[in-house]
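Just one protein chain is left out here, and the rest sit where they should.
By written order: A, B and C. Residues from 1 in each chain.
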Amino acid sequence: MTSELFAALYARGDVAAELSDAAWVRAMLDVEAALARGCAAEGLIPEGSATEIEAVCATSRVDLAVLRDGVASSATPVIALVRALRERVGEAARGHVHLGATSQDILDTALMLMSRRAFVPLLDDARACADAAAALARTHRNTAMIGRTLLQQALPTTFGLRAAGWLVGLDGARRDLARARDEDLAVQMGGPVGARAPGVARRVAEDLGLAEPPLPWHAIRLSPAALACALGGLCGVLAKIARDVTLLAQQEVAECREGGPPGRGGSSAMAHKRNPVAAVSVLACAKRTPGLVATALACMEAEHERAAGAWQAEWGTHVELLSLTGSATAWARDLLENLEVDPERMRANLADAAVGETVPQGAGELIERALEAHRSAR
Amino acid sequence: MTSELFAALYARGDVAAELSDAAWVRAMLDVEAALARGCAAEGLIPEGSATEIEAVCATSRVDLAVLRDGVASSATPVIALVRALRERVGEAARGHVHLGATSQDILDTALMLMSRRAFVPLLDDARACADAAAALARTHRNTAMIGRTLLQQALPTTFGLRAAGWLVGLDGARRDLARARDEDLAVQMGGPVGARAPGVARRVAEDLGLAEPPLPWHAIRLSPAALACALGGLCGVLAKIARDVTLLAQQEVAECREGGPPGRGGSSAMAHKRNPVAAVSVLACAKRTPGLVATALACMEAEHERAAGAWQAEWGTHVELLSLTGSATAWARDLLENLEVDPERMRANLADAAVGETVPQGAGELIERALEAHRSAR
Amino acid sequence: MTSELFAALYARGDVAAELSDAAWVRAMLDVEAALARGCAAEGLIPEGSATEIEAVCATSRVDLAVLRDGVASSATPVIALVRALRERVGEAARGHVHLGATSQDILDTALMLMSRRAFVPLLDDARACADAAAALARTHRNTAMIGRTLLQQALPTTFGLRAAGWLVGLDGARRDLARARDEDLAVQMGGPVGARAPGVARRVAEDLGLAEPPLPWHAIRLSPAALACALGGLCGVLAKIARDVTLLAQQEVAECREGGPPGRGGSSAMAHKRNPVAAVSVLACAKRTPGLVATALACMEAEHERAAGAWQAEWGTHVELLSLTGSATAWARDLLENLEVDPERMRANLADAAVGETVPQGAGELIERALEAHRSAR
Partner (left out) sequence: MTSELFAALYARGDVAAELSDAAWVRAMLDVEAALARGCAAEGLIPEGSATEIEAVCATSRVDLAVLRDGVASSATPVIALVRALRERVGEAARGHVHLGATSQDILDTALMLMSRRAFVPLLDDARACADAAAALARTHRNTAMIGRTLLQQALPTTFGLRAAGWLVGLDGARRDLARARDEDLAVQMGGPVGARAPGVARRVAEDLGLAEPPLPWHAIRLSPAALACALGGLCGVLAKIARDVTLLAQQEVAECREGGPPGRGGSSAMAHKRNPVAAVSVLACAKRTPGLVATALACMEAEHERAAGAWQAEWGTHVELLSLTGSATAWARDLLENLEVDPERMRANLADAAVGETVPQGAGELIERALEAHRSAR
């Protein structure tokens, strides 16, 4: 399904690495270890068992083929994983592996843990995008250009204000993502029907750095949906920026062009062309995300204590959404950090528009607001 | 496009009333009035002009046909609206109508104002849903039932815990909506290219009870998208509840049934049937919303200072989404407030399942957590 | 939910008129009449009853409020409609009204009948679009312009070939729509659980000019989904055309501009502007349709003999989708029939691109193919 081939397009940057099969297995093992520690801390199993399970989880390499076959026979890899772990611990600890847990506890928590890990490079890149937009806003605060509405020349503005708009969008999306990270990346530890007392969940949440939800959320999928929405929001902002760059980079406009390494953007048939590869890549990723968010929302219609189908549809959806968002962000960072702006051409186009060249007084003040907000957002 | 015929299904309750054509016109007039007051407060126009414009806005009935024709010739009703207002004020105030504003300022702010008005009944109904779920959780905290995962009988739980899960979902969605209301229902007052100084926007925001954004957001559509996501999240929770009710109301399960007025749920061909009309209506509305959220996200790809198409697609999308969410919430309130629960049947089904009848000790504690969180959320 | 106010945007042209509440009522009455005639033809009821029922259906005005209340109590207007009809026929015919039918039979068939009626102006406008594209292809078969890939100038082509591409897309979408009309606009007459013998269905299908399906499709929703897909396909083609026009109409490019009535496209704040109102309207409609198609596809997951929620979600979805597609098509017709092309500017831009001016020899041949295919498609 996926592809090394298109990795540079759909899975650029460090986010995708946190979403690999190996990352899934690592996260599931980390959750089983944290569960054992939590059970010991709550006095449900001996410390010795927890230590032994933890050691096995830390060092074990679980054969992917075994887990894959587990998915084929039970639509989850967890049963096979637990069986493998039990085989590797001593008899005394055997019954203490996965104690009181259900497959969904492990998978949901593992996905949240992976997401938390993926959020580190994602938010790094998003911050770098915002910083780059801020730099553009600062540098071009007085760079007059023609504003365009409905793709028609309208009245003067500045490129700094355009970049300040990008900045405000990026900072807003970052705020929403940080909130999703803190509230929605939550532990799941509810046991077979979600009725497990919350003590173990609290321990595991602290241990793994995840939020502690009020209740198990096996069938109340607001958090994964909110996570999806925050990712979709960032992609929307990035799409706006990339769309602007493709338009400004038209030769007929020529107010911006992509920088980036030499040789990027060549064409197989037209040697003279320089294609806006970064902007195209951002758009390619971002266009794929609204449909994924819709899927995440539709999957909220979960039956009883665990959904038949809607839950299992989430895994691929979220991994895809995270990966695409990560890639779009990495490409946008590249785009923004290397964007070449041509103030001369902006001035010339503005003069051609013949609508005067006086930029509204508010532009500078607005730029300052955006920059000030960005400074406090960092 | 819409329909009185299906209003009880897709537009039940008080939310839809805030989204009518009359509500649009009222909101646009309110925005023009607030703009005039704001301009006066900023010293841009005389107080007398503001007073006159305000009076005209308050009392004018603008012919819908005129606005509709305006849409046909300019894809916005605002030009025609402004022309009508200018005709009705004295010559001195004529130039002070709509001062410094652009059509999008009026439409965006009007949509946000309408949304704010629609949020009142929406959040009322959502709170009533949560209260009803809380009451079910309290009443049935010890009502044992068989938990079901993947639609198969699993282990014992309580109906109280099921209802507590609904409650937590509802309170989470309410929190997200309240946040969207406070942060994303923002004023728009940026002028033709979004470069207007923020003084007037601040005045209008205070005046109309809307948030003041850092910058005009003509082409940075994170706020409308976030609003859409919050609505989609509530619908997802409601769909989960309604799905559960349709499943519990199957005669073979018979653990719940819809209450509601006598005669509801009859069938044209089968007199003995009692259809779960409220749950069906919730689901019918909720299933229409993920696609609308996807549209709102896709519309974030806006060109330059104002989008050609993406912005104009938002109006119908948001009105539809708000209306459907309002209707789903009103139906869910009806459903939850009138739900008939059959503890005897739950006990019998649990006994049939032959998995013991001991509910996990955690269930009660979890219910208390949910109820406690609900009390502090109100 | 909808709006007179935005009718010129979202519901332009004659399609929307076929989707009004009055059209729904008329269609339901026509179906009840056809059902009575079909029952008589099959010998299930006396001819006299059929004649009487038909007369009542033809002349009755059913109070919308009564039907709306019916929706509130049963999630369908049909029970109330049938009650009203029974009150209006003589006692002998009373039991012959709605004989053997279920609410879904009437609603599904009525929606298909309305769709069939809406397809007349829809396909008229689509054909006019194609004719206009063909005329542009013919007129500009030798009008050289610079081809643009990834929004960058590439190599020479002709505007005729661009228009020929539009034409092929339009003719393809028309073929798909005609096929959907002939295959998917099917009668529904399965009775309460879809087990009714096909004789009556065949009669009603012939009577109303609808397709006769192999089986009742109460819970097998491939036909409505296919209908939605065909509409979505046309919108995609129209969006492509409108996107091109917005790009070609940029002042910096200036190779096309919208015609249309004088005064169209003015701006509230910038008197010098001429906005591409038709293209913007096409895009605004078309951007709303992919999400609606997704909803139609998701609604195929129908339970047992009749879906709880998924079916009821279709009505609004299909009406919206038809209306938006109709409006996009009407706007596109306006756009294409009035498009102003500037061959001089195309030539100048091509010269500026400095990639030579020799158009590939294939261009003319391809245009001829498209025109030839169009002639045989008409």
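The rule is short, and it goes like this: a residue touches a chain if its C-beta (ideal position, glycine included) is under 8 Å from a C-beta of that chain, and two chains touch if they have at least 3 such contacts.
The structure presented is a predicted model; accordingly, all values stated were derived computationally and were not measured.
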Residue touching the undisplayed chain, where the options are A:280, A:336, A:350 or A:366: A:280
Among B:224, B:276 or B:326, the residue in touch with the chain that has been omitted: B:276
Contacting the left-out chain in the complete assembly, out of C:16, C:155, C:249 or C:313: C:155
Of A:49, A:143, A:188 or A:317, the residue in touch with the unshown chain: A:317
Touch list for chain C against the chain that is not drawn: 102, 147-151, 154-158, 161-162, 164-166, 168-169, 172-173, 176, 191-198, 213-223, 225-226, 229, 232-233, 235-237, 239-240, 243-244, 247, 283, 286-287, 289-291, 293-295, 297-298, 300-308, 359-363, 365-366, 369-370, 373
Chain A residues touching the omitted chain (full complex): 1-12, 16, 19-21, 24-25, 64, 67-69, 71-79, 82, 98, 101-103, 191-192, 239, 242-243, 246, 261, 263-270, 275-277, 279-288, 290-295, 298-299, 308-313, 315-317, 319-320, 323
Contacts of chain B with the absent chain, listed as residue ranges: 148-155, 246-247, 249-253, 267, 269-270, 272-276, 280, 290-291, 294, 298, 349, 352-353, 355
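Keep this in mind: only the chains that are shown with their structure count from here on.
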Chain A residues counted as touching two or more neighbouring chains: 148-151, 154-155, 247, 290-291, 294, 298
